[in-house]
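Complex shown without one protein chain; remaining protein chains in place.
The block that comes next holds chain A.
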Amino acid sequence: MNLTLKIWRQKDSNAKGQMVDYKVTDISEHMSFLEMMDVLNEQLVNTGEEPVAFDHDCREGICGMCSMYINGEAHGPDRGVTTCQLHMRMFKDGDTITIEPFRAAAFPVIKDLVVDRMAFERIQHAGGYISVNTSGNTQDANSIPISKHAADEAMDAATCIGCGACVATCKNSSAMLFVGAKVSQYALLPQGQVEAADRVKNMVAQMDLEGFGNCTNTGACEIECPKGISLENIARMNRELMKANIS
């Protein structure tokens, strides 16, 4: 298929960016979206133009590095996938595709489609851990029985890949799905409950400091999340925060 691409080009974080049109031809429907971008970049290199910078790494939907906003949706039109897993069969010959970086005040653009997600890192530094030494001198793993239900729910929350689609999608640029997922994972497990109160207070405080917006229960984040992280995690985080502030 032949496509027109409208892509956000921005030299660096200080430069003013703009949308630029490109044409790509003979795109196979079996290509992944990023393979289509590879074709474009190879074309640009061959004609001496600077290729489009975009974040990507594992290309199997787990590293959370890729981050495009395609036709007005984080990770594009498919559900339950990251951009690297999006396939060109989702598009038609002759389509015009708009490709922008994730947009949020807390995610400044570094170059073209690459954004800075250090705000997520700082939130994790504020409390995304259990304070246990890595010495291996802990108790036997089976001495803490955990109900299958709790373990499975913790696992579901823990599958967040930290890509930032929730923030990019949210009209308030809220990071509550991301933070809620980590808070929930630990709140659901006995190992995490010891410091649960401090963790939720510190992580939420850092989240606010970074300039992320609040949650107004729209639920768009849950729909666009490539890993299907549930909105319940936000509710659980709010409950944990309330508990922490009362006690």
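Definition applied: a residue touches a chain if its C-beta (ideal position, glycine included) is under 8 Å from a C-beta of that chain, and two chains touch if they have at least 3 such contacts; residues count from 1.
Simple rule for what comes next: contacts and distances are computed from a predicted model.
Chemist: So which of "Spermidine/putrescine import ATP-binding protein PotA", "Protein translocase subunit SecD", "ABC transporter permease" or "Fumarate reductase/succinate dehydrogenase flavoprotein subunit" is the UniProt name of the chain that got left out?
Modeler: For the chain missing from the view, the UniProt record says "Fumarate reductase/succinate dehydrogenase flavoprotein subunit".
Chemist: From the listed residues A:68, A:97, A:154 or A:170, report the one that touches the chain absent from this view.
Modeler: Going through A:68, A:97, A:154 or A:170 one by one, A:154 is the residue touching the chain not shown.
Chemist: Taking the full complex into account, find the residue in A:189, A:221 or A:237 that is in contact with the omitted chain.
Modeler: Residue touching the absent chain, from the options given: A:189.
Chemist: Over the whole complex, note the residues of chain A touching the chain we left out.
Modeler: With respect to the unshown chain, the touching residues of chain A are 11-12, 28, 30-32, 34-35, 38-39, 42, 44-46, 48-51, 53, 55-65, 78, 80-81, 85, 87, 89, 110-111, 114, 116-118, 120-121, 124-126, 128-136, 138-142, 144-148, 151-152, 154-155, 158-159, 161-162, 185-186, 189, 191-192.
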